[in-house]
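If you scroll down you'll find the structure; I have some questions about it.
Left out: one protein chain. Kept in place: all the others.
Coming up: chain A.
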Amino acid sequence: MIEMNSTAQNAPAELGNSIRTGSGPSFDRRTRLRWANSAFRIACIAAAGFVCLVLFGILFLMFRTGILTFQEVGFAEFFFSTDWDPENGHYGALLFIYGTIALTALTLIISVPFSVLIAVFLAEMTPKWLRNTLRPVLDLLVGIPSVVYGYLGLTVLIPWLRDLTGKPLADGLLAAAIVLTIMVLPTISRVSDDAITAVPKKYRDASYALGSNRFQTIFRVVLPASSRGIVYAVILGMARAIGETMAVVMVIGNTAQIADSLFKPTAVLTSNIVMQISSVEFDSTWNYALYMMGFLLLVISLLMIVAVRFLQKKGASE
């Protein structure tokens, strides 16, 4: 939309130029340009409309297929039972919903303090040359494919956790949360870093002038001032953690049981969908239930994006 507006603004100037240079009859040129402009405008609107159509198409398809679950499964069973045994007609999805929430929460508990400290270090304490090296490194970390993280989790982290705890099988929430932490750490710290850097210098100057030391300045002035940006960063990290599949499926253990300890093999919405979707019959309640779980995931991540937009708007208006 932004590009479209700028083109529309530039067009009259361009029009004037072409008339001055006199390339052909001015009327033809003008009509042609007007036609090109409106065609471009329609193309842009069509593209934007197409994206919306795809989004609502996906939502509608997931919902329409997912809702069929409740022909045979009670609403209460799906959302409040933890007994997932589709071969024998039990479709309790609570354990996956719980798993997803627990995993995301655990990930954030580990990653947020780390990320904020990294961001503070980057924005407030590093000499310029180090900052200019570290920022690109973090940006590169964001781009590492999740399967690589999962593979390292499987081959390095799990044997290490096994040795450390003496558990025979270290798959579970903690292993998955550690892998996800490493994944979302660069995202959260880079976005928080930008938020902290954006705090005006006069705030810091005022704080120092009033006699506070560096610690007090950072924790009493800079962090509160950038808190909205940091929350935005955390939500971005959360969205990535909730939707992550490949890295999680490799370390979570894939067993349909509710995790009452950090080292119990369990499953989350994403890992269960990817493990089972290819094995189920097309027109079965089992298949519908997996679609319903996908729809739940979609709704959760959409809500998060709405929250991010809301925060951004509020921040801009202040």
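To be clear about the criterion, contacts are C-beta pairs under 8 Å (C-beta built on N, C-alpha and C of every residue); 3 or more make two chains touch, one makes a residue touch a chain; residues count from 1.
Just so it is clear, contacts and distances are computed from a predicted model.
UniProt lists the omitted chain of the complex under the protein name "Phosphate ABC transporter substrate-binding protein" (options: "TAT leader-containing periplasmic protein", "Predicted secreted hydrolase", "Phosphate ABC transporter substrate-binding protein" or "histidine kinase").
When the missing chain is restored to the complex, the residue among A:Glu72, A:Asp85 or A:Asp139 that touches it is A:Asp85.
Of the listed positions A:Ile67, A:Ile109, A:Met125 or A:Leu169, the one in contact with the omitted chain in the full complex is A:Leu169.
Where chain A meets the chain that is not shown, the touching residues are 85-87, 154-155, 158-159, 162, 167-169, 171, 253-257, 261, 263-265, 275-276, 278-282.
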